[in-house]
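Only one protein chain is missing from this complex, and each of the others stays in its spot.
Should a chain be cited, it is by its letter among A, B, C, D and E, assigned in written order, with residues numbered from 1 in that chain.
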Amino acid sequence: MKLVTAVIKPHKWEDVREALETFGVTGMTVSEVSGYGRQKGHTEVYRGAEYDIALVPKIRIEIVVEDDDAEDVVGIIVKTAQTGRIGDGKVWISPVESVVRVRTGDRDAAAL
Amino acid sequence: MKLVTAVIKPHKWEDVREALETFGVTGMTVSEVSGYGRQKGHTEVYRGAEYDIALVPKIRIEIVVEDDDAEDVVGIIVKTAQTGRIGDGKVWISPVESVVRVRTGDRDAAAL
Amino acid sequence: MKLVTAVIKPHKWEDVREALETFGVTGMTVSEVSGYGRQKGHTEVYRGAEYDIALVPKIRIEIVVEDDDAEDVVGIIVKTAQTGRIGDGKVWISPVESVVRVRTGDRDAAAL
Amino acid sequence: MNFAYDGYYAWMIAATSFVLLMTAPGLALFYGGMSRSKSVLNMMMMSFVSLGVVGVVYVLWGWSMSYSDGFSGDGKLFANPFDQFGLVDTDPLNYIFVAFQLTFAVITAALISGAIADRVKFSSWVVFLPLWVTLSYFPLAHMVFGGGFLSGAKDGLAEMIYSAGDAAEVAPLDYAGGTVVHINAGVAGLVLCLLIGKRLGFGKEPMKPHNLTLTMIGAGLLWFGWFGFNVGSIVFTADSLADPEAFMTQFTTETGLVWINTTVATCAAMLTWLIVEKIRDGHATSLGAASGVVAGLVAITPACGALSPVGSIGLGAVAGALCALAVGLKYKFGFDDSLDVVGVHLVGGIVGTIGIGFLSTTTGLFYGENAKQLVVQIAIALFAIIWSGVVTLVLGLLIKYTLGWRIADEDELEGIDFVEHGESAYDLSGGGGARRSILTEGVSA
Amino acid sequence: MNFAYDGYYAWMIAATSFVLLMTAPGLALFYGGMSRSKSVLNMMMMSFVSLGVVGVVYVLWGWSMSYSDGFSGDGKLFANPFDQFGLVDTDPLNYIFVAFQLTFAVITAALISGAIADRVKFSSWVVFLPLWVTLSYFPLAHMVFGGGFLSGAKDGLAEMIYSAGDAAEVAPLDYAGGTVVHINAGVAGLVLCLLIGKRLGFGKEPMKPHNLTLTMIGAGLLWFGWFGFNVGSIVFTADSLADPEAFMTQFTTETGLVWINTTVATCAAMLTWLIVEKIRDGHATSLGAASGVVAGLVAITPACGALSPVGSIGLGAVAGALCALAVGLKYKFGFDDSLDVVGVHLVGGIVGTIGIGFLSTTTGLFYGENAKQLVVQIAIALFAIIWSGVVTLVLGLLIKYTLGWRIADEDELEGIDFVEHGESAYDLSGGGGARRSILTEGVSA
Partner (left out) sequence: MNFAYDGYYAWMIAATSFVLLMTAPGLALFYGGMSRSKSVLNMMMMSFVSLGVVGVVYVLWGWSMSYSDGFSGDGKLFANPFDQFGLVDTDPLNYIFVAFQLTFAVITAALISGAIADRVKFSSWVVFLPLWVTLSYFPLAHMVFGGGFLSGAKDGLAEMIYSAGDAAEVAPLDYAGGTVVHINAGVAGLVLCLLIGKRLGFGKEPMKPHNLTLTMIGAGLLWFGWFGFNVGSIVFTADSLADPEAFMTQFTTETGLVWINTTVATCAAMLTWLIVEKIRDGHATSLGAASGVVAGLVAITPACGALSPVGSIGLGAVAGALCALAVGLKYKFGFDDSLDVVGVHLVGGIVGTIGIGFLSTTTGLFYGENAKQLVVQIAIALFAIIWSGVVTLVLGLLIKYTLGWRIADEDELEGIDFVEHGESAYDLSGGGGARRSILTEGVSA
């Protein structure tokens, strides 16, 4: 099994979800995070004084998939979340040894 | 070392914490996430118009454990968080190469 | 590639970010989490009745780095986030098989 | 016609509006902020719907049942509910008083809801409202304000205790509703929270206020509205009604005194509540300040016309300290008076009602020659406690065994806002501090 | 001089202040809470800046254009805007009425903003405001309140329909602005939201209120302020102005009636709105309670002086139910009247204006002998709809093809608060429940 972790721009979340659904991904876990990177946040002016905001809001998606699907899933995410502008995010794959469905105790492929 | 990641129903969090404590887990990191899966969120009626809410609130628990404990911890979580209804969540195990306690610099087993 | 995950005290986040930036880390993903561990939360008195609050606010940082940098990054985090008091947090290293930059499709080292 | 009236009428329009503001949004905010974020809307709705239901009922039979016999001093328990049904036969000169009294009935009913937060079927509350005001509020209003059994009336309670002559002298004093409003609502809250039972997790989880800024706004609006409540409750003497000059004098001096007393008692209660907290818990809290404000306002309500400013400071100080201690009792005795209706309104109402017996500048024990006023005050407080207690118990049981009071346990855990009202109070994502994501937004059907 | 005036003036100072409170913060909160968290500040700013702009304009030429010809009953469309420009030649005895009418113009303009939430250039709104009040509000105010074409004036609309004698008898009735304020604003909202188009995602995402506690505060403050609006709109008869005793009688009885009618209609509307929701959607919501409150207030606005209390309950009940059904229409017909200006103000305004034709205790169809009043009421409602519709369409098109109305699509997605105002409403981290981290705080430049 693999874990695909994707950090993407918030407004792309809906599109990514739909694309993954179409591909056949049946579940994922999503959270709101803040990103730090080349995309530099923004400058805010407050009472005439300027401030740099370093962090940018992002969505983090975690999907456990079978080994064979990992690259496809990454590909779909990259294609769908791409805008070509700095800050589009990262996707990484890491190994998972085992996954269980809490409801049934099913293991691995059967647990997805 | 292993990392056990569990995504469970929010109201099971207290029970899981207690069960893990009893087993001897001394620490964990918890966050609020949204789950997407078979459990389909809910329908909301607003001003007479209907909407599907796709995401469901979940709790994500991360626990770094020694290799031998991983299966036990997974077992405890599955047993305690199970309600038998769709949406009970997933637990997965992934490899960890090393862990450090920030306070002391202790490594691996000593860091837990 | 490695994934370094650090759970630290919130007020140390700025220092850690600066130290990592100086070292040359160009990106990371940050989230607000709750920690459970030796540090025991606090007692609150409300209307004359006492309550224990078990969870403590923490910051979780995720950084994908090249294999060689992993130990250095861990070292920097440990050094910078250390206050010597209970609750300073944990840092762990896990394997990453591949990482992609969404904007360009660049892979691995080039994606960081 | 007495031309001095017109300023007084002008004030009564404002005062009546002030009191309506106390319920919506004043009390709704005070209570809403104290409840949990999953039940704030239900809490606010309980206040709003009290206004909706009691407002209509009041015009239909509430006024008639309270005052249609013209303050005749008959010593009765209530007046005829059909006499001026729908205000059809009400003298238009009384309209503003109908309005003023309407707002009192509304807030009294709404006050009760704080004792049973987070766990009650909305429909049961809606059914309880008209029954309770009809059987508990309108009668007590008639008895105390309408020349009934608890006024200085012939055949009234005071006369039963003392001879007729004395009774007139030590007629029960309740300027703006210590018995009718606060003891009444406080007892009802106590009875209902005992009958309905505790929230799940009560005593184990803190169940702290989810938004204290709302509670502070609510406390501020309640204070403001309370000037309508107390200062609007002036009743003119026969002399004043006969003589414009006397009218003007009473109007200008009494309203000024009541305003000051209302304020300084409240200031003092806020301070003593904070002091008790600081000593007992180590911290003076904003919830304590807000609660102290309400405790002071409650206590001075019956007493605001009878005390001196310095006496009012004293009464407020005692009320603030006692109520601060009293709100802890629910944990001791294990009843879930969720938002402290008993600790603040029942205790504060008793402190104020009985405090008059000591502090009245004319008949109080500290000023006058005897304890007669004190005895009368205790008697009316007891009577109000018993009346409200019995009525509420009967109605509470009736609903318990018909509609039922409580929502299902899993619904209570899930949150009553979502379950009963299909809503949640806040959706701060998709904007907010970090202009966060769209995670909580829906996906179209 | 009539000494009975001074209480009335005292009330007018308060009433005028009440009405100002309706816009800021009342309406700002009501609308702000209903919008999304990324656009609440823009929404509140639209109300605040209406006050800023229209307040200044009113003193410059608004009063003059509405009332400078002294309520002469001339039947005209508007008065001379330069006659009392800057109030230089205004009789100081009229100042309080200038102030009162100023607050009406302000809130009418602000009401429109709810129809076009989240997507409009702030600068275009600022430009629209003075143009719209000048061409739509001031004329309608003159026509209805200032003795103009829609009053009982000679050569007025009623006289056109009936013979002169009859017209006086069935002069159009609009106590506090069913046509001038609510139909006017409601139509303007409809025209603008059609012209400007839907929010991105409308009909697909729920776009639910981001903070219903704000909406509830807003509804409460609106209700409170509305007493100024309605009760302050009393106009004295010639008899009253001549005779202090008659003055006092009219003042005390009419204000009381209007207060009661305003309240019970609102109570009833809240209840029927909740009932419709419960039946249709399964839940009685707090947004429904708040909306029902406003619907009731809107409907009773023109009618509050003409109905009995029981009639007012009836009118409110009808208005609450109809408006509850009407707000769903936008999804049916696909126009994005974002915060239900049309469903509440236009529909409620029509219900109230025409309801008088049935329920007026003197000339209504249910009480009087004929339908004349009803016909007149329908006529003025139609006239107001057409006038406001045409004016708003012309102005809306003008701005559309010059400044443009909409912000860029990506800005709308990002959130208008940040893009137009450089702010976000909430920064709850760095404190809050769990005293969370500093993630959203900045790093110094």
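Going forward, contacts are C-beta pairs under 8 Å (C-beta built on N, C-alpha and C of every residue); 3 or more make two chains touch, one makes a residue touch a chain.
Quick caveat, the model's predicted, so the values are computed rather than measured.
**Student:** For the full complex, which residue in D:157, D:264, D:326 or D:407 touches the chain that was left out?
**Tutor:** Counting the whole complex, the residue in contact with the absent chain is D:264.
**Student:** Looking at D:89, D:205 or D:239, which residue reaches the missing chain?
**Tutor:** Residue touching the absent chain, from the options given: D:205.
**Student:** Residue-wise, where is subunit D in contact with the chain that is not depicted?
**Tutor:** For subunit D, the residues touching the absent chain are 3-4, 6-8, 10-11, 14, 18, 36-40, 203-206, 208-213, 216-217, 219-221, 223-224, 227-228, 231, 244-245, 248-249, 251-253, 255-257, 259-260, 263-264, 266-268, 270-271, 274, 281-287, 289-290, 293, 308-310, 313, 414-415, 417-418, 424-429, 433, 439-440.
**Student:** In the whole complex, what residues of subunit A lie against the chain that is missing from view?
**Tutor:** Spelled out for subunit A, the touching residues are 44-49, 51.
**Student:** For review purposes, identify every residue of subunit E that touches the missing chain, sorted by number.
**Tutor:** On the subunit E side, contact with the omitted chain comes from 1, 3, 5-11, 13-14, 16-17, 20-21, 24-26, 28-29, 32, 40-41, 44-45, 48-49, 51-53, 55-56, 59, 86-88, 92-99, 102, 122, 210-211, 214, 217, 420-423, 425-435, 441-444.
Note that only the chains that are shown with their structure count from here on.
**Student:** By the touch rule set out at the top, what is the minimum number of steps from subunit B to subunit D?
**Tutor:** 1
**Student:** Give me the superposition rotation angle from subunit D to subunit E, based on Cα atoms, as a multiple of 5 degrees.
**Tutor:** An angle of 120 degrees brings one copy onto the other.
**Student:** Look at the interfaces A-E and A-B and say which one is made up of more C-beta pairs in contact.
**Tutor:** Counting C-beta pairs in contact, A-B comes out ahead.
**Student:** Round to the nearest whole Å and give the separation of the Cα centres of subunit A and subunit C.
**Tutor:** 18
**Student:** Could you tell me which residues belong to subunit C and also touch two or more other chains?
**Tutor:** Only 17, 30-32, 34, 55, 58, 94-95 qualify.
**Student:** Which residues of subunit D are in contact with two or more other chains?
**Tutor:** 422, 429, 434-435, 439, 442-444
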